[in-house]
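All protein chains of the complex are present and in place, except for one that has been dropped.
Right, chain A next:
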Amino acid sequence: MADGNEPRVFRIRVRGSDVVASCAETEKALIALEQAVAFPRPLPVNVGCRKGGCGACRVKVLSGDYTTIKMSRAHVTEQEEAEGYALACRIMPLSDMEIEPAFLSPRERMEMRQAQKFAD
């Protein structure tokens, strides 16, 4: 954000839904999505802790640039982060973005982590 300027605002689309959220570069994508969807319509992305710890809001970024803040490595490994996986509550846009839900159920997460351990 340039000094003294209003933060830039970008659009975030969720593939597979018609949701488009306006999200400032200072705002977390998940919070913008929550604001864009009127209660009680279901959100296209799961919401849990909103703090990067639980993995509920795990997404894959299909296009666009963003900054991330510290998130639990239990849910997005360094390699997955490099592949574009992120927690929606820990990313802030630097351009328009398209994301897609990539939630892992506890069993899927356990199996994936075990497979990754085995591969190492």
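We take it that contacts are C-beta pairs under 8 Å (C-beta built on N, C-alpha and C of every residue); 3 or more make two chains touch, one makes a residue touch a chain; residues count from 1.
What we mean here is this: contacts and distances are computed from a predicted model.
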Practice item. Assuming one chain is omitted from the figure, identify its UniProt name from "Amino acid/amide ABC transporter membrane protein 2, HAAT family", "cytochrome-c oxidase", "Metapyrocatechase" or "TatD DNase family protein". Key: "Metapyrocatechase"
Exercise for review: May I ask which residue of A:Gly53, A:Gly84 or A:Pro101 touches the chain that does not appear here?
Suggested key: A:Gly53
Exercise for review: Over the whole complex, note the residues of chain A touching the chain we left out.
Suggested key: 46-56, 70-74, 105-107, 109-110
